[in-house]
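One protein chain is absent from this view; the other protein chains keep their places.
Read from first to last, the chains carry the letters A and B; within each, the first residue is number 1.
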Amino acid sequence: MKSRLEQVRSDTAAVLKGRTELLKPLAGTHLVITGGTGFLGTWLLELIAALNADYQFNTRVTIYSRSSPDFIRRHKHLGSHKEFRFLEGDIRFLTELPHETDYIIHAAALTDRRLFASNPTAVGEVNGLGTIRLLRAASLLENLRNLLLVSSGLVYGPQLLSVERINELYSSGFPCDSANAIYAESKRFAEAFAASFVSETKIPLVIARPFAFVGPYQSLELPWAVTDFIRDSLAGRPIKIMGDGSTVRSLMYASDFAYWTLAALVRGQTRQAYNIGSPEPVDLLSLARMITQHFTPPPDILTKVGQSGYETTRLVPCVDKACRELGVQLTVPLAEAIQKTINWHRLSES
Amino acid sequence: MQPTPEKMKVAIVGTGNIGTDLLMKVLRSPWLECRLFAGRNLSSPGMMKADQMGVPVSGKGIQGIVQRRTEFDLVFDATSAEDHKRHAVILAELGLLAVDLTPAKVGKMCVPAVNLEECLEAQNVNMVSCGGQASIPLAFAIASVNQDIEYIETVSSIASRSAGPATRINLDEYLATTENGLAAFSRGTPTKAILNLNPAQPCVHMQTTVLAKIKNPDLEKTRAAVAAIVRKIQDYVPGYQLIVPPLIESNRLAVMVRVEGRGDYMPKYAGNLDIINCAAIAIAEAHARRNRP
Partner (left out) sequence: MKHQRIIVTDPTLRDGSHACSHQISVEQIRRYATAAEAAGVDYLEVGHGNGLGASSLQVGLSLVPEREMLATARACLKQTGLSVHVMPGFATAKREIANAIEVGVDLFRVGSHCTEADLTQRHISYVRNAGKEAWGVLMMTHMASKEVLLEESKKMQSYGAQGIMLMDSAGAAVPDDVKQKIGLLAEKLEVPVGFHAHNNLGLSVANSLAALEVGARILDGTARGFGAGAGNAPLELIVAAMQRLGYSCRADLYKVLDAGELAEELFAENLPVSNSITIVSGLAGVFSGFAKPVQRAAKQMGVDPRDVFVELGKRKVVGGQEDLILEVASELAARQKPVADGKPR
C-alpha cells in the first residue's frame, strides 16, 4: 500500500501532467503565501514543490502564517524544502513583505465555522484588518506582478434554489446585522477594500471565490457535511443527515483547487473575480451514499434527524468564466475525489 | 568612518511612507541616531515597523516631540505643509533644528549640492520638492557657466504608483514650490515646472529634464559644470545618474537625469521620494559632522 505522501505526490503529478505551460510565469519568481499552512496552503506548496522538482520552476515561496512552526513539524518534506521560507506572524501586524516578491496569494483568514460562532469579532478583525495590512505592504513592492485575494463563494449571499449555478455577477440580498453574517461580510469588505485599493494605487489584483472542497490534508474535525460523513464512516458510525438530504453542494478535489488557484494568480486579469469550485451538484443523500459504498459493511444513513424546520439550501458555482479565461478544467470528478480522500485517510503517515 | 557612540540624536515626526523611509536612512547613518518616531497613528505600517525595530515611538505627534525635547537636537518633519507651519513655531521655541520635507516653505531652501554650508546656519531648512532636489543643482550648474539665460524649465516624470493621494491633490503647490526653488538658485531667471505621472508597469524610475533658453550657450563648460555637480549629488544620492549629458536641440539646452531610489522602505522606482530624503539626511549629517571635532 502506498503512503499518504505517495498518494499526494501522484495527485500533484496527475494534475500537473501536460498542464504546466499555463503556470510558466511562476518559474523563477518569488511567491508569498499568507496563511500558507492551511488546507489550500499545504496543497499550493505540494504543487510548487512538484513544479520545482519535476519541471525546474525554481519558484521560491515565503509562507507567512501564525502556525508556521507547527506546520514545519507536521509536514517535514515541505518544512525542509530549500525553496520555502516560513515566517511566523499574525497578519494583523504585518508591515512589510520581502522586497523581491513577484506574486502574492492572500489566503490568511479565519475560516473555521466554529470560530464564527464563538469568536465572531476575531473573524471580522483578522479577515478585514489582515487584508488592509497585506495590501498596504503590497503597495510598497516594486516587482509585484499579481496579487490573488482569496475571498469566498459566500459573498454572493444565499443561492436561490431556482438558480442552478451562480456566476460571478450573482447577488442575493442578505442581512448584515447578525453575528452569523460576519464571515461573509468580512470577505465582502475585503473585496470592496481591494477594489478601492486598486483604484487608488493601481496595484495588480485578482479575486478568487472558492466554494467547497474535499481531499487529503483537510481536517476531519471540521463540522462540514463531507468531513462529518467521512469521519463517521471511518469510525464505523452511522451518517446523520439533519434534513431530508436534499441540500445541494458541489465539491472540488484539493489538487484541482490548488491548480486553479495558481492559474488565477498567473492568468487572472486585474479587477476580475473568478469562482473556483466544482460545477457538479450533489445532494447530501447522494454524497453520503457515495461515501458509504467504500465501506463494508456500509454505515447506515439516517435522514431527518434534525428539526423539521431544517432548511434545504443550495450552493453550486458556475465556473465557465474561470474555464474560459484561466484555461483550467476539472480533472478529478466527484466520485474519484471521494474515493481518493477516503483512501488517503486509511493510509499510514509514511 | 567608524560609527561612534556619540551620534547626533534626531527625531522624526510623520510616519507615512516618507517618514518611514527616512527612518531607515537614519538607522543606517553612522552619524545619526533616531530617538523618537512620532506620528498620530500608532497602527500605521511605519509606526509598527519602527516599534518592531526597537525605535521609541509616540502616537502624540508634535506633542510627543515637545514632551521629550531634551532627548534630541534635530527634528525631521515629514507631515504636511499645513502641519509644519504650526510645528515650525514650536520647534523654533524649543531651540531644535528643523529639517522640513513638506512644501511649507517656512525655512531656508536647502539643496545640499548647492548650498549646504549656508544651510548649517539656519534653524529651519526646507527641502523644496523632489523635482527641485533633482533639477536645481543642474540649473545652478548651467547658470554658473552661462550668461544671458532667458528661461529655465524642468520636467519630471514619476511612476504613478509613487504619487499618493496627498501628492496628487497638491500638484499645483508642487509646481509652484519647484518653480520658486529653480528661480532662487538660477539668479531669478523665469522658470516653469511640469510634472507627468506615468502608470506604466513595471514602474518607471523618476526622470528629470532641465531645459534652458540661453543666448550663447557654452556647451563645453556646461558639460563640465554639470558633470561636476552630478558627482557631488551622487555623494548623497547614490541612484542619481546623468542619462543625457547637456546637448543643444531645437535652440534649447537640455540635460536629463534619472533617479533610482535605494529601496529602503519605498520601492526603487520611487526615486522622487528617495532623493528628498537623501538630501534631508545630507544636511542632518553635515550638522552632526560639524558638532563633532
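Quick note on the criterion: contacts are C-beta pairs under 8 Å (C-beta built on N, C-alpha and C of every residue); 3 or more make two chains touch, one makes a residue touch a chain.
It should be emphasised that the depicted structure is a prediction, and the values quoted were computed from it without experimental measurement.
Participant: If the hidden chain were put back, which of B:8, B:211 or B:259 would touch it?
Facilitator: Here the residue in touch with the unshown chain is B:211.
Participant: In the complete assembly, which of B:75, B:88, B:134 or B:195 touches the absent chain?
Facilitator: Considering all chains, including the one not shown, the answer is B:195.
Participant: Using the document's definition of touch, tell me which of B:42, B:171 or B:228 contacts the absent chain.
Facilitator: B:171
Participant: In the complete complex, which positions of chain A touch the hidden chain?
Facilitator: Its contact residues with the unshown chain are 199-200, 202, 271.
Participant: If the hidden chain were put back, which residues of chain B would touch it?
Facilitator: Residues 151, 153, 155, 157, 160, 165, 168-169, 171-172, 175-176, 192, 194-200, 204, 207, 209, 211-213, 243-244, 247, 249-250, 252, 254, 256 of chain B touch the chain that is not shown.
What we mean here is this: only the chains that are shown with their structure count from here on.
Participant: Which positions of chain A touch chain B when the two form their complex?
Facilitator: 93, 95-96, 99, 133, 136-137, 139-143, 200-204
Participant: List the residues on chain B that touch chain A in their complex, please.
Facilitator: 17, 45-46, 48-49, 52, 160-161, 165, 199, 201-203, 263, 265-269
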